[in-house]
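Every protein chain except one is present and positioned as in the full complex.
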Amino acid sequence: MNAPSYNFAYLDEQTKRMIRRAILKAIATPGYQVPFASREMPMPYGWGTGGVQVTAAILGPDDVLKVIDQGSDDTTNAISIRKFFGKTAGVATTTSTAEATVIQTRHRIPEAPLHGGQVLVYQVPIPEPLRFLEPRETETRRMHALGEYGLMHVKLYEDIARFGHIATSYAYPVKVNARYVMDPSPTPKFDNPKMDNCPALQLFGAGREKRIYAIPPHTNVVSLDFEDHPFARYRFDAPCALCGAGDSYLDEIVTDDKGGRMFVCSDTDYCETRQAAGHRGSESAAPHREVAHG
Amino acid sequence: MTPLAELPAGFADKVLSAQSTFRAVMDAMARPGSVQRIAAVAGAPKGMMPGTAAIALTLFDHDTPVWLDARMSARPDVAGWLKFHTSAPVIADSSVCSFALFGDPRDLPPLDRFAFGSNEYPDRSTTLILQVESFGRGTAVELRGPGIDGTAMLQVSGLPRDLFERLAVNATLFPRGVDVVLVRDEKIVAIPRSTRLAMRGG
Partner (left out) sequence: MYVAVKGGERAIENAHRLLAHERRGDRDVPEVSIAQISEQLSLGVDRVMAEGSLYDRELAALAIKQSRGDLIEAIFLVRAFRATLPRFGATEPVDTGEMQVRRRISSTFKDIPGGQILGPTFDYTHRLLDPQLAEGFAPEGPMVGDASGAATPRVTDILGRDGLIEPSPQGRADAIVGDLTREPLDFPAERDLRLQNLARADEGFLLALGYSTQRGYGRNHPFAGEIRFGEVEVEFMAEDAGFAVPLGSITLTECQMVNQFKGSATEAPCFTRGYGLAFGQSERKTMSMALVDRSLRARELGEELIAPAQDEEFVMSHSDNVQATGFVEHLKLPHYVDFQSELGLLRKLRKEFADATAAAPMREAAE
């Protein structure tokens, strides 16, 4: 039997070269989706194969890798992917946003500001922001070529007509470098402003749809909106019940079947770092105490 | 031509050298105008700088047709070395090459001889790799755009006098256009098509 044996970071060198070339073109054309010959990975399509391929192509032995899903390092898929790279590349892993050099994420951008030495790799299910308006690749490709995004504005405006608001709460489309309309992956729109002028390189991998795209550091990223209906972040108006943070995106935890619920940071590292620094919320293990500032 | 056995070696450690070289190129492309250093050690044929050789070993293969300028073509070892180590086809038609290598960028032909990609597929474009005399001296240019926090200054010698003007025109074609990597020994600087250039004295 042909006993399987695998390369550093799993991918063979030819595949890495192909992905690396696609990443370079993606960086040179911010927001444009570069087609690439996505490989079958040992995890299912739709479970992060695009992000995994991008991470595998950039990762080196000196990197420190963080993997999050829903903002948490401890969700099962995040653990599974982190273990995959721990095993195939032997890289150091961390849950600390500040310590990581490569962060692979699904559905969130960390709360702590990113810095210039970092790469944020997004897992993307449907990279085409126009896909739900126009299912045909041939058509959407033409729209991007011409920079013709009227359809998207019509859709957003129809929302306003029907609901009084733009009814898109996640995967909220952005315009990158004043040229390409881009899907930020299904992050809540709360995270959109973090993409703008971000010091870290942002790479996006869509395995099943075979696309890679990028936002270089310090690139202009604008959420689509209208003058009379400007883009607005959404955040449940409460402090985190564990760390008291008033600026983080919150998960709603259902605590009983009688309407009981509480809100805690979705970014577990952010929350734990704050708790370690002495910040407390209403449900903290330790009694609430004032934290000395400054 | 040098027999295969006597061609200079490639990377000692293919996997890790290619990875570290790629990260240098990626950082260069993500931060236009910044000088990045390629740490990996590779053998290189005469006429090819170590940085150029490392980039070739990292990014070239049989899917990437390569075009050589007159200076590179004049060195028979260059094509042989590329073919042996990377399997990249060396072709005469510059308009379909993935990479173009310049031993002497002062002879740079008009940029429209290379692939700009199409509006539908701007990625199907040539990356030009130019070996230059030095960074920090020579013609100065101010860079703005994606990857740059405000502005970046770049000074290069050993380029055609009007290269930066030509690249400024290249930037207006966006998303079509060529991407440029400048190499001096093991140092590299990238100017992707997204970068806007303004001339400064120097």
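Labels for the chains are A and B, by order of writing; each one numbers its residues from 1.
Simple rule for what comes next: a contact is a pair of C-beta atoms (placed from the backbone, for glycine too) under 8 Å apart; a residue touches a chain by one contact, two chains touch by 3 or more.
Keep in mind that this is a model prediction, so the values were computed, not measured.
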Identify the residue among A:Lys16, A:Lys66 or A:His107 that touches the chain left out of the display. A:His107
Mind listing the subunit A residues that contact the chain we can't see here? 1-2, 4, 6-7, 10, 12, 14-15, 35-42, 44-47, 49, 69-71, 74-80, 83, 106-108, 125, 136-138, 163-165, 167, 169-171, 186-190, 208, 210-211, 234-236, 241-242, 249-253, 255, 262, 264, 266, 268, 271, 283-285
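We adopt the following convention: only the chains that are shown with their structure count from here on.
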When the C-alpha atoms of subunit A and subunit B are each averaged to a single point, how far apart are the two points in Å? 31
Contacts from subunit B onto subunit A in the complex sit at residues 14-16, 18-20, 22-23, 25-26, 29-31, 58-61, 63-64, 98, 118-123, 125, 127, 145-150, 174-175, 179, 192-194
Under the definition above, what is the set of subunit A residues touching subunit B in their complex? 7-9, 13-14, 16-18, 20-30, 32, 34-35, 57-61, 141-142, 144-146, 177, 179-180, 199, 201, 214-220
